[in-house]
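Taken from a larger complex, these chains appear in their original positions, while the remainder are omitted.
Lettered A, B and C in written order, each chain numbered from 1.
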Amino acid sequence: MDRSSIIRTTAWLWLAATVVVLVLGFRQAIFVAPMEATMGNLQRIFYYHVPHAILGLVFPYINVAASLAFLYWRRRDPLKALSADALAVASAEVTVLFAGICLASGMLWGKPAWGIWWAWDARLTTELILWLLYVSYLLLRRFSPTGQTGVLSAVLAVFAAIDVPIIYMSIHWWRTQHPAPVFGGGADSGVDPAMMPAFLLNLAGWAMWGLLLIGFRFALERRRQLAEQEAALLAIEASLETPQ
Amino acid sequence: MKYARYVLDHLKKDLRLEWRSRDSINGMLFFVLLVVVVFAIAFDPASYPTMARQISGGILWVGLLFASMTALNQSWTREQRNQVLEAQRMAPSPASALFVGKALANMIFVLLVEVVLGPIFIVFFNLHVLGNAWLLALILPLGTWALVVNGTFFAALGLRARNRELLLPLILLPLSLPAVLMMVQATSGVITGDLDPIQIRTWITQLAGFDIIYTTVCVLFFETVLNAE
Amino acid sequence: MTAASLDSASKIYGTFAALRNATATFPMGTCTVILGENGAGKSTLLRIVAGLITPSRGTATVFGGAPHKQRRRVAYMSHAPMLYDELTAMENLKYFSKLHRSEGCDCAGSPEMALRAVGLDPTLTRPVGQYSQGMRQRASLARVLQTDPELLLLDEPFSNLDVKSSQHMVELLADFRTWPVAGGSARTIILTTHQASLAEPIADRTITMRQGQIVDTAVRQPA
């Protein structure tokens, strides 16, 4: 088997595994996990909301790693740099998606739980700023002149990645309406152990889904880059045939 | 040492250019003044003095933010006209010196604006600073530098983009939101006297940290951005 | 010795090849004139040698290194004047000469001299923004000459100049080539123009471009 068909098979297998995990997670979350005491069934959004929130914070680091790699390889090995750039776009887009879903699910949760769609509390603001940062990253990619997109956006990615922890620190002392951290928080933190399987399954499932999306988007971007190179090569070769 | 001399050359040039036309600073002044007036009309501070105190920190910084953004965009336009920027790129002096020089020049302009604006603002919003007013002398420069250093950097980054003027706020605002939060909280804290000094100290320290981190990153990456392509 | 060389360099904008597979060497001490129709890729070639853009494929070498590492020894003058509109010519030149100041000497020729050489009055107090096209062109030339470059890149230096001024400029360039160089090497000029006849007196070699390619390289026999 050649390389591309191996990749394709892996992708399909990965997709199948993702679906299985997500379905199991769905069963656990909706039918198996115990009902929460105060919020009732509403709490089940938790199994979707929190994984997206956590993953939305992980993917930016893929983005900045790829961006730094791009900057490093830019002059040394342009081909590798192009792959890094593709990975950077892919992870940025998936970040926007996941942070967006976290925002949306949180808002859907907030309306019945708090009676309002939105509150300017630390967690929510943080997440919103994260989302805004990566939207602005994507906008910069669209606005920047051809040929400079990679460099400019890579630099912005570094700035954005530095900003993420700063946001967390700076907003930590702000008034808050959002539930305090359940994991690794104070003494009485932690969820009912019966909820754990549902949560972990969903976390794993969405992580796999996110990686799959990144991989898919990466492949797409690579294909676009290759097509562009091809066209450029054609342009050069076509001219070489013209009599001198 | 030589680096400092380059920075000084650039700074002097920028100040001279500004002095020749002087419109950037005048414009900024007037703009901030107008923003204050618009807000005063929109919010009616006279009838609600406590509210005025609560929101005045926000208004001050929002006004400065928008005013400086316009000016920051301008400051690189000058370099781009007649392709002077390419001459800068061809010069053997370190690129980041150009950046530092321009950031300092912009800082001076915005500080000047603040000095003039401060008293006017206090009169318009009928403010009595309830906290320790001296702290403002620390908060204002720190906050201004946070805006100016990133602003100068990203104005340069967006220079060759299609929608230059629009792009700067789009990048700068999300990135500066934490800094804006810190500035506003610290300023409001001082004005209303609500926050205890320790909290204000925390905000100020964080702001200083923000400044230091971003200044370093900007200086490191400026050459890359200038020679992008 | 070669001052600059291109090794199958191409520059691609999107899917459009502005420069295709260009291979050329510019020996030290020669003056090369690049001719070609509009859009032939002359400016692109020059900007690659200047290190302002990097070739999409292939390499460019200037004085044996990467073009953007040789800033001290190379000067580039483009269509646009590359001067601050608000400053006088003198102020502009002084500023740029400071950016070129190196370790020991204050070197880099004097701005006054450079301005005189191109026929502008150094004491003129009008800002450059109020100069006419041709005056700007001269001030721009003064800017590149004052840094005492070993490799001089000129993009259409004669366009917008009246005939007399153009001839004067050619003489000036011929004179410039005779200036002594610190390292003992010779001065190299590469220029593009549409008025081949004007540049004739100083051209040692001509390169003709068409549609992004170098189609002809001619060396003039010393008469």
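Basically, contacts are C-beta pairs under 8 Å (C-beta built on N, C-alpha and C of every residue); 3 or more make two chains touch, one makes a residue touch a chain.
Predicted model, so just to flag it, every value in this text is computed and none were measured.
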Using the labels shown, and knowing each kind appears once here, what does the complete complex look like as a formula? A x1, B x2, C x2
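Please note the rule applied: only the chains that are shown with their structure count from here on.
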What is the shape of the graph in which nodes denote protein chains and edges denote touching chain pairs (line, ring, star, complete, other)? complete
Looking at chain pairs A-C and B-C, which one is connected by more C-beta pairs in contact? B-C
Going by CA means, which chain is nearest the middle of everything shown? B
Here the gap between subunit A and subunit B, centre to centre from mean Cα coordinates and rounded to Å, is 32
Subunit A-subunit C separation of Cα centroids, rounded to whole Å: 48
Taking the mean of the CA coordinates per chain, how far is subunit B from subunit C in Å? 39
Residues of subunit B that touch at least two other chains are 229
Give me the residues of subunit C that touch two or more other chains. 54
The answer for subunit A against subunit C in the complex is residues 75, 146-147, 228, 231-232, 235-236, 239-240, 242, 244
Subunit A-facing residues of subunit B, complex: 150, 157-158, 160-163, 167, 170-171, 173-175, 177-178, 181-182, 199, 202, 206, 209-210, 213-214, 217, 221, 224-225, 228-229
List of subunit B residues in touch with subunit C within their complex: 6, 9, 13, 16-17, 20-21, 78, 81-84, 86-93, 227, 229
